[in-house]
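A protein chain is absent from this complex, but the other protein chains hold their places.
Chain nomenclature is as follows: A and B, assigned in order of appearance, with residue numbering initiated at 1 for each chain independently.
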Amino acid sequence: MSEATLERGMNAFREQMSAPVAAFFSSCVNCGMCAEACLFYTETGDPKYTPIHKLEPLRRVWEQEYTLWGRIKSKLGLAEPVSNALLEEWETLIYDGCTMCGRCSMVCPVGNDISHMIRVAREGMVAAGYSPEGVKAASRRAVTLGSPMGVKYPALAAQIKHVEADTGLNIPVDQEGVDYMALLSSMEIINFPEYLEALARIFKQAKVTWTLSSEAFEATNSGVQIGSSDIARELVNRVVVAAEKLKVKYVISPECGHAYTAIRWEGPNLIGRPYNFKVVHILELLDELRRSGRMKTQGFEDARLTFHDPCQIVRKGGVLEPPRNLLNMVASNFVDMHDSREMNWCCGGGGGVSANERAEALRLKAFKRKKTQLDELNVETLVTACANCRLVIEEGLEAYNMEIPVVGLTEMIADHLVEDKE
Amino acid sequence: MSESIDFLLWVRGPGFDIALVIFVVGILIRILEILVIGRRPDYAEPRGAELGSGLLTLVTRTAPEPGVFKRSPFTVVGGYIWHIGFLISLFLFVPHIELIHATLGLKWPGIASNLVDAVAAVTIVTLIAMLFSRLNHPVKRFLSGPEDYLTWLVTFLPMLSGYLAYHRMIDPYTLGLGLHILSVELLMVVFPFTKLMHAFTFALARWYNGAMAGRRGVQS
Partner (left out) sequence: MTDQKNPFSRTLGESLREFGVTRRGFLKFCAATASLMALPPSMVPAIAQALERAKRPSVIWLSFQECTGCTESLTRSHSPSVENLIFDYISLDYHHTLQAAAGEAAEAAREAAMRENEGKYLVVVDGSIPLGDPGFSAIAGISNKQMLEETVAGAAAVIAVGSCAAFGGLPHASPNPTGAVSVGDLVKDKPVLNISGCPPIPTVITGVLAHFLTFGALPELDELGRPVVFYGQSIHDRCYRRPFYDKGLFAETFDDEGARKGWCLFRLGCKGPMTRNACATAKWNQGTSWPVESGHGCLGCSEPNFWDAGGFYKALSIPDSDLTRNLGYVAAGGVALGAAAGALNRSTQAKAKQKHETVTIDDLDKKS
C-alpha cells in the first residue's frame, strides 16, 4: 500500500505527460480567451478560474522535467518547484471550480485541450492527497458499496419491484446471452426511477433483449471524477467482467454524463485492452430504434421547451444528433439555446462538483450562466439527458426561484410511446 | 568613426550566424522533445477518424465561434491584425524575400513597399494597444508575467526598428538598418525559450485537439 505523499503525486503528474499535453503547454500565449468560455470565470469575474491557470502544477512538471531548458533552470535553482502548498492552493481550482466540461478546449485559439489536461492533472492531485472530501467519500462508497451514493443491490431490487408493479412488465436481471446490458446511475435509481420504467416499456415495444446485472449496475465512475485511474479501473472492471460474463453484445450507458465518458472512452484504456462488447449511450440506442422504425411514438409535447446538452455526452462524448432527432419526434415547440450542441454551457455540477459540499456556493453562482440561457428563451420546460445535470439544474432553478420543470429525454420518449395493447 | 558600418557588417555576418544557430537548434529541440514523448495507444472504439478532424481543426480554429468573438472581441481582432500584419511585413516585403531566398532557396512575389509600410504602421499601433490590453484586462493581467512582457518587447522591436529604418528616421541609415537586424537577432535568440514557440507548436496542439475530438465524433 502506498501513501498520499507529494512524491506520489509528482510521479503521477510525470506519468501523465504526453505529446499532446506538452504541445498544449508550449503553445499557450496567455491570451485569456479560455476564461471567457468558462462559466466559473464568467459568473464570478475571478481570474483565478481561468482554465489554463488551473493547470499550474502540471505546467511546472512539464516545464521543469520535460523541457531541456526547464531542466537546466531547475538544476540552477531558477525554477519554482511544485510543493504541497501549491497543490493545496490549487485544489479548489481544479476540483471546485472545474467540471471538465470542455468548453475551454473548443475555444482556445492555439488549440489546447485544457479539459483533457485537467483530467490528467487530477491524477497528480489525488495521488498527493489533495482532493475534496465529498469526492473522496463518493469514491470510498463506490468501491466498498458499489455506488457513490451508497446504493446497494437490495435498494435497486426494491425499485425494480415498484417498476414491475407499475408497468406490469418484467425487468430482467442477470440474463445471459441477451443483446444489451443496461447500466444505471445511482442518481437515477434514487431520484429518477422513471428512467428504468421508460427503459422497460421502450425495450418491450421495440423488442430489445436486455438485462441488468446484480453485480455491476452502477454506471457512475467516481474514479474518473476524483481523477484516479487506479480507482476508475477498479470500478470499470466490475462492469467489464459482468458484461463479458453475461456475453452481451452491448452495454448501455444511461443518462449520466461522466458515466458515458468512463465506460465509452476511458474504460478500454484503463483495463489496457479493447472490450469484447460495444458501448452505446441510451440516446444512441433510442435513435437507432427510431431510425429503424422499431420504436413508434404518437402525439407531441406542445409546451415551449429547450434542451440542455450534457457536456460529457454531447461535446465530449460525440452523441450529437440523437438528442435532437428524438426531441423532434415528440416535441412540436422545441427551441435551441443560443449556445447549443457542442457549444452549450455546463450545468456547473459535473466532474465531481455536485458531490463536493464545499463547492456548493460556487456552483450556485456558476449556475447563473444556465439561468441566463433560460431567461433568454422563456421556455416552459427544460429537457436533458443526464441525471446529475437534472438534479443540479433543479437545485439551481430553485435557488433562483425559477419554475421550470426539468424532464429526462428517455422518460419523455416513453411518455409518447405507442405500446401494444396488453 | 566608421562604427556604424562595422556594426552593420557584424550584425549581418557573425551576429546572424549566432542567432540562426540558436533559433534553428532551439526550435528543433523544442519540437522534438514534444513529439518524441508520443501518445499512449487508445483502445476505445473510435466513432470517427482522427485525420480529417485533426486537419480541419488545424484550419478552423483560426476563426472563433460567434459567441466567443462577442466575449473577447479585442483579443480576437487584435490577434488577427497583429498576425496578419506581421506576416505581410515579414514575408511580402521584397528585401525580406531576398533574405529568405538566400537562406532557404524559396522565392515568391512581393507587394509594393509602401503598401507594406502602411500595414506595418497599423500593426505597430495594434501591438501597443495589445500591450495596454494585457496590462488592463483582469484575466490577461492576472496571467501575465515577465515572459509575456519580454516576448512582447522582442516582437515589437523588429517592427518598430524596421519602420524607423525604412523611413530613414535613424541617422545614419547603416545604424538604423543594423539596429533592425540586431532586434531580429534578439527575437531569434529569445524565441525557442518562450511561448513564441506557439508559432510552430500551435499546429501540433490544434492537430491533437482535433484528432482526439474527432475520434469521439466531435468536430472541435
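Assume a residue touches a chain if its C-beta (ideal position, glycine included) is under 8 Å from a C-beta of that chain, and two chains touch if they have at least 3 such contacts.
Remember, it's a predicted structure, so these values are computed and weren't measured experimentally.
Student: Using the touch definition up top, pick the residue from B:L99, B:L157, B:I170 or B:L186 that touches the left-out chain.
Tutor: Of the candidates B:L99, B:L157, B:I170 or B:L186, B:L99 is in touch with the missing chain.
Student: State which residues belonging to chain B touch the missing partner chain.
Tutor: Its contact residues with the unshown chain are 1-2, 5-6, 8-9, 12-13, 16-17, 20-21, 24-38, 94-96, 98-99, 102-105, 110-115, 168, 172-174, 177.
Student: Using the document's contact rule, name the residues of chain A that touch the chain not shown here.
Tutor: So the residues of chain A touching the missing chain come out as 1-6, 8, 11-12, 14-15, 17, 22, 65-68, 71, 84, 126-131, 136, 139-140, 143-144, 226, 228, 230-231.
Heads up, the rule we're going with is that only the chains that are shown with their structure count from here on.
Student: Would you tell me which residues of chain A are touching chain B in their complex?
Tutor: Spelled out, the residues of chain A in touch with chain B are 17-20, 22-24, 26-33, 35-37, 41-42, 45, 47-48, 50, 52-53, 66-69, 105-113, 116, 264-269, 272-275, 278-279, 315-320, 338-339, 342-343.
Student: Looking at the complex, which residues from chain B come into contact with chain A?
Tutor: 29-30, 33-45, 47-48, 57-58, 61-62, 64-65, 67-68, 71-72, 75-76, 79, 137-144, 148, 192-193, 195, 197-198, 201-202, 204-210, 212-213, 216-220
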